[in-house]
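Yeah, one chain of the complex is gone here, protein chain that is, but the others are all in their spots.
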Amino acid sequence: MIKIVSLNHEFGSVKALDNINLNIEKGKVTVIMGGSGSGKTTLLRLLAGLTPPTSGSIFFAGEDLAKVSRKRLYELRMRVGMVFQYSALLNSLNVYENVAFTLHEHTDLDESVIQTIVTMKLEQVGLRGFEDMMPSQLSGGMAKRVAFARALAMDPQVVFFDEPTSGLDPISAGVVSSLIHETTVKTRMTSVVVTHDVQAGLDIADHVILLWEGKVIAEGKSESIKQSDDPRVQQFIEGRPNGPIPFSRSQTAYIDDLMHKPGCVRMS
Amino acid sequence: MVISMIGQLGRNVMHGVAKIGDATMFGLASLRLLFSRPWQGKHFVMQMYAIGVGSLIIIVITGAFTGMVLALQGYHMLVKVGTESLLGPAVALSIIRELGPVLAALMFVGRAGSSITAEIGIMRVTEQMDALEMMAVNPQARVMLTRIIACALALPLLVGIFDVVGLYAGYLIGVEMLGVNGGVYMGETIDKIDMIDIETGLTKSIYFGLLIGIICTFMGHRATATTEGVAKATTQAVMLCSVMVLILDYIITSFYL
Partner (left out) sequence: MNEYKKIEMVVGVFVLIGVMSISWLAVELGQVGGLGKSGYTLKAVFEDAGGVREGSDVMLAGVGIGQVKSVILKDNEEAEMTLRINSGVQIAIDATVAIRTKGLIGEKFVRVNQGSEEEYLNEGEEFEDAESSINIEDLIAKYIFSGDAK
């Protein structure tokens, strides 16, 4: 469905992504995991076409997003949905208008038809009846679900999820995770999930991609990831504070800073 | 030491000039979207409501008190040399040429300009801009352009209203309260005001509106996407717009004289 070839991305002199080559399979849940600064959010933004890459290609159903015109990009986005980390609901519109947004903007459907669709999507996420509420009145978990319903409004082929469970209580997180899994299975859509929630990620993934410092260090089914002998993978999976990714970020020697004299050790 | 200070000054100036170029390109890019589909008509109207109608009260109040103060001050100065019959034109000329456009613009910056910068900044922080992009709506057209055009069109209208309110308030004070002859007041005013005065004021207001629209949307767009970043951008936008209004005022005035 989506093929990434030789993708590189830099922010000034910092290399965020280093020669990434990936395949996102159709109809499956692909989970991209990694620690902070591993480049996973950058990768998601590039996949969604929100940022153009420094070099490389992102083929969405055969078309290179890096080279496509803005108009074409918008056309392709009709088939895509995205759920943002903080839901990104449009604040001035209520739940109904948010979910119906793409339908109002890009279709000429009758209002009654749109109403039916919105009701169906809200039912799918378990929030039917909340149409009149404003985003500011919703809890984090509810907002996430509305955002999901909004992303599903035009029955997209691909949905991107940016940290879908972050900031949610265990129950809401569980709800969102299972929603992603079930919807993918039922509608055969393709889901790309970026997360650092290891448990949720491994649970729902059909395919896992582990990023570290801008490179892919592991890829495969959840089982094989869990059994990997790469110490970096192990540290991430088990959430160990110290390992290949060190606990201490300090650059200078401990004793120097204690003695307030960098580079000089007092031996008494 | 002095050399490094000069160096710093030079850097700041270069930085400022670069920013001006940046803002101009931003403004032009947004304005170019004026001619491309889909039309943002409905959203433009909504911005006119938020920006134009929203500023109405402050404009009317400022206009009224400006007119009244001018009449009061003017009378007491003119009566000393016996030319209080010229109060009408004195008030009218001040308002129509200078105080109307400038004061209205400054009030407008405080009310509408700051809210624009803040709104846009917050939309960026909460990723609403990205959300619009993902839903295939161009945020530059939907959010920026509508606001810029609304500013450019609303301000001249507001200045017109300011002028009328100010003139009337001046008349009330001058004629009803201070006893200047009504016929003389209006007669002299009509006599001494020319189309050129009104044209000057109106031209200023259009340019001011455009300037404010572009600067405020630009500052909101470039704000650091954090709460402090937005707050900082908002205050900076208000300050920058205010200063630019005064500078532009001088430039346009010198063109017309």
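A and B label the chains in the order they appear, each numbered from 1.
By definition in this document, contacts are C-beta pairs under 8 Å (C-beta built on N, C-alpha and C of every residue); 3 or more make two chains touch, one makes a residue touch a chain.
Note that this is a predicted model, so its numbers are computed, not measured.
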Chains on display which the left-out chain touches in the complete complex: B
Touching residue (missing chain; options B:L157, B:V184, B:A225 or B:I252): B:L157
Among B:A23, B:A71, B:I96 or B:L210, residue touching the chain not depicted: B:I96
Sole residue of B:L31, B:I198, B:A225 or B:I252 that reaches the chain not shown, by the stated touch rule: B:I198
Residues from chain B at the interface with the omitted partner, ascending: 42, 45-46, 48-49, 52-53, 56, 92, 96, 156-158, 160-161, 163-164, 189-190, 193-195, 197-199, 202
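Basically, only the chains that are shown with their structure count from here on.
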Cα-centroid distance, chain A relative to chain B, in whole angstrom: 42
Touch list for chain A against partner chain B, complex: 48, 50, 70, 74-75, 77-78, 80-82, 84-86, 88-91, 101-102, 105-106
Parts of chain B lying in touch with chain A, wherever the complex brings them together: 123, 126-128, 130-138
